[in-house]
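Here the structure is laid out as structure tokens; the discussion comes afterwards.
Here the complex is missing a single protein chain, while all its other protein chains stay put.
For subunit A:
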Amino acid sequence: MSDRGQAGHSGPEPVAVRVLKLSDFRSYPSLSLRLDAPLVAFVGPNGAGKTNLLEAVSLLTPGRGLRRAAYGEILRLGGAERWAVSAVLEHGAAETRLGTGWERPAPGGSDQGRIVRVDGADVPSAEALLDHLRILWITPAMDGLFTGPAGDRRRFLDRLVLAVDPEHGRRSREFERLLTSRNRLLEEGAASSWCDAVEAELAGRGVAIALARAETVALLSARIAERSAGSAFPAAGLSLTGEFEPLLAGRSAAEVELAYRRALRDGRERDRAARRTLLGPHRSDLDVVFAEKAVPAALSSTGEQKALLIGLVLAQADLVAATSGMTPILLLDEIAAHLDPNRRAALFARLSALGVQALMTGTDPLLFEHLPEPGLRFRVEDGGAAPIRGA
């Protein structure tokens, strides 16, 4: 949990990026922007660099950002050796400086990963950023979320969980590492006692992951039920599915852990043959239905799917604000273009009501004509961004 913002009595503390600076970040040699508004729109033609700006902000949270790009790919083409993103974050009356960057390793040197700084001091892990802000995003790449592979939905869900429970990232990384270890041990026919030790640790993390996901899904479902009546964004019915999920029902965490350990032990021969671990939360899926119609999201229309996704992320924003005590920052790439004028107005109204800062992009300034005050629009072009004056 965060050490700031007492959720409950006074409501979540508003958190916003006030200054954003980039250097040698994709198409930007150097840029400094003041973002003095809750709702900010970046407009400009294709290739202008709008998504690049959102990607920069998305790197102020753990993970590889909204494009999941390799850090070397972000480096501005044309000789740059390091890129950096820094931001002045405003929360309540206080300000925090956040920074992150990456340097191309020297020949023969090793990749040092990305550096993260809070108020000028290096922090050992990007997870420290979660003490200061939460970031959620919707990108066009997520349009196929409900029809695509389960892995994409799992990753989406895990990001939702991370915003509620910052421990989830470490837990997931450790689980992955233990999983790879176990598969290696089985392949090499290692001693049973060694497998036991790895499986014991694996089971602990695996059950914690499953429980954290179940908790987030339950909290989110409750929010959706509360808020979606009469909303422009339809309610999503959420459930976790997979072979692992039934193991959780009606048992204490300790019992589930034991059951999972036993199942892993019994499944060694099968897993050895399959060359992977067949049972576990790494194979779960997030099942989404269009609740009102009781139709699976995957069978819903393109527009319905988009509206479901937006509704889901708005509910998540609400949940994150309540659980972390901070309003999340929303990155909404090309979101307005998909919505009819009524839904667009509903989206802006909902964002205002949530009190979040939302950074949005679009090719047409008219999409943001009715941005509620105080809104801010930027024209993005030629490696820069300039405010558009007047209404």
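Just so it is clear, contacts are C-beta pairs under 8 Å (C-beta built on N, C-alpha and C of every residue); 3 or more make two chains touch, one makes a residue touch a chain; residues count from 1.
Here is the rule we go by: contacts and distances are computed from a predicted model.
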*The hidden chain: which UniProt name fits, "Recombination protein RecR", "Electron transfer flavoprotein subunit beta", "NADH-quinone oxidoreductase subunit K" or "Nucleotidyltransferase domain-containing protein"?*
"Recombination protein RecR"
*Options A:52, A:181, A:221 or A:361, residue touching the unrepresented chain*: A:181
*From the listed residues A:80, A:200 or A:214, report the one that touches the chain absent from this view.*
A:200
*Just the residue numbers, please: which parts of subunit A touch the chain that's not shown?*
106-109, 124-125, 170, 174, 177-178, 180-182, 184-185, 188, 190-191, 193-194, 196-198, 200-201
